[in-house]
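First the structure, then my questions, so here it is.
Left out: one protein chain. Kept in place: all the others.
Every chain is named by a letter (A and B) in the order it is written, and numbering of its residues begins at 1.
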Amino acid sequence: MDAILLQILNGLDKGAAYALIALGLTLIFGTLGVVNFAHGALFMLGAFCAVTVGKLLKYETVKLDPTQTTPWGSPAEIRTPIVEEWFGDFGALMIDYSVPFSILFAIPIMLLLGVLMERGLIRFFYKRPHADQILVTFGLAIVVQEIIKSQFGANPIPQAAPALLAGSADLGAVLGFDPGTVVYPYWRIIYLLFSALIIGIVFAFLQFTTYGMVVRAGMADRETVGLLGINIQKRFTVVFGMAAVVAGLAGVMYTPILPPDYHMGMDFLVLSFVVVVVGGMGSLPGAVAAGFLLGILQSFASMNEVKNILPGIDQIIIYLIAVVILLVRPRGLMGRKGVMES
Amino acid sequence: MAILEVSGVNKTFGGLKALTDVNLTVEENTIHAIIGPNGAGKSTMLNCMMGKLQPDNGVVNFDGTSLLGGITPYQINQLGVCRVFQTPEVFSDMSLLENVMIPSLARHDGAFEFNGWGPVAKRDEVSQDAIQMLAEVGLAEQRNVITGSLSRGDKRRLEMAMCLVQKPKLLLLDEPTAGMSRADTNNTIELLKKIGERDITMIIIEHDMHVVFSLADHISVLAQGTVIVDGKPESIKGDPRVIEAYLGGELG
Partner (left out) sequence: MSQKLEKIKSPLDMEPLTIEVHDVEASHRAKTARNDLILMVVFSAVVLGGPWILAPFGADYPDLLQRFCIFGIFAIGFNIMFGLTGYLSFGHAAFLGVGSYAAVWSFKLLTMNAVPAVIFGVLCAGLFSAAIGYISLRRAGIYFSILTLAFAQMSYNLAYSVLTPITNGETGLQLELSDSRMLDAAMGIERTSSLPVTNLFGMKMSGYEGFYFCAIILIIAFYISLRIFRSPFGMMLRGIKTNQNRMAYTGINTRPYLLTAFVISGMYAGLAGSLMAVTDPLAGAERMQWTASGEVVLMTILGGAGTLIGPVIGAGVIKYFENIFSAFNEDTLHAAYSFLPEGLADFMTTISHPFVGEGWHLTLGVLFMMIVIFLPGGLMEGAQRIANLFSGAGKKSKAESSATDTQPAE
């Protein structure tokens, strides 16, 4: 029982990342009718927002202190991060909390990038075949990934979670199992709560605002909404920007779990697409549910007990499920009829 | 002799009854029109005849073969049923000649044959049939033009040629004059009359009463998912049930 619980928890954080990316993909897909192969790149850009902010915060000044000397006689260098010099203890706190702090920067940056991408590229592809959309966004993903590689190098750059949250919670003890059986890092709990919050905000936005209502109507029937004389173009831009922010924030908060590198976007993109397909093209709840579901299944498949029976299953489980779902239930778990079927 | 028999066909979508106990008999070598107000179930019925939809129960027999139970559109076509769509379905990136050669090949080679080696240009019987058929609908001189640039009326004529080259026994026409100018409509009527003279049975679904009464040998009126009147054009014209069904609509 405790082992099962642990696997579920282990799958949840990856599932949360899948869910957040798939949510944006589905949103773009449903409203704009565009297959965005560059969505993983947005996730990766979010992660690199955190890297950049972390770097900037740690920017140091060097002073020579003649009163102290190094063992070999020269004056000691005292390195102080500028933010500490400016803000004192609060600066130190900012450095410690650089990852959550990055969110403040990531939101406007991702929004801007999303809007630029939609206005500058995607909107010219609304009427083009899906194959063209896949190809141009695939090209864009390569470009973004290579730019990041040239700026940040090819190696993963670890980001620390705030010191307070760096440890692990012994959930086993809390939930009445043996202590030490269900150990779960605090940051992953934070990530889950954060993902739930983002998903909640997106759904609330779609459910309770007039803007969201138009978007939902657009997902149901694009032509009719266009006929109502609503400026659908502007809505498209906002939707795309929102999806970019969601993917970016998912990336920012994921950095302490997985040190970001330039190809993490592609790795997550392929899986997120599978998630979208499993959840059902055009279904937002489907995308979220399938994201968590596949994350958990992947976690179960990597248990030794399972691997001993089915060697290699952990490597292919998600794709295998996608294949089965596509063949048995082509609309996915919660998909509607007629979406992307032409 | 009846070439198509539809009896006791029901079809529901969710809780909605689209077709209720539809019975229809189409005699060989006649032009049979199916008319009815919007939402009467005309398209549903056509789809049930073409293997696109599966009725809940009932019988659809074509020339002694059932068209139900997992039979697919291409198999139905191979039995000798061809369909003309409301918006012409043609191969818009290909030339007119190629458009007609494909159905011609389908008749000569069947539903699938791996014919990947010999050039298509050497298939004389195929291209000859195709050119002749294009000539018959008056498009032979444009046979190397790319189809996408044709007018709607020309696309419709091309689609007719694509069907006729297969020498079908039964031709299904879904609103063949929808969205056409008066002149194009009259041309189409003339063309259909000529086709009717050559042992091809036709089922026409149509809104335009001018078209229906110029062509049909037999008319079935569909309303609220069932056939309410069935008979010769003369007897349909004054039938109060028909007028009621249209509520003084297009018949008036």
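Keep in mind that, in the parts below, a contact is a pair of C-beta atoms (placed from the backbone, for glycine too) under 8 Å apart; a residue touches a chain by one contact, two chains touch by 3 or more.
The model shown is predicted, which means the values in this text are computed figures rather than measured ones.
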Going by the whole complex, the chain not shown touches A, B
Option from A:140, A:257, A:306 or A:333 whose C-beta touches the chain left out: A:140
Considering the complete complex, of B:12, B:57, B:72 or B:181, the missing chain is touched by B:72
Looking at B:11, B:83, B:156 or B:218, which makes contact with the chain not pictured? B:83
Answer key for A:87, A:126, A:205 or A:319 versus the chain not shown reads A:319
Touch with the omitted chain, as defined above, among B:8, B:138 or B:179: B:138
Residue-wise, where is chain A in contact with the chain that is not depicted? 35, 121, 124, 128, 130-132, 134-136, 138-143, 145-147, 149-150, 266, 270, 273-274, 277, 311-312, 315-316, 319-320, 322-323, 326-327, 330, 340-342
Contact footprint on chain B, counting only the chain that is left out: 50, 72-74, 77-78, 82-83, 85, 89-95, 97-98, 101-103, 105-107, 109-124, 126-128, 131-132, 135-138, 140-142, 144-146, 148-149, 162, 166, 190-191, 194-195
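Convention: only the chains that are shown with their structure count from here on.
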Could you grab the centroid distance between chain A and chain B? Build each centroid from C-alpha atoms only and quote it in angstrom. 52
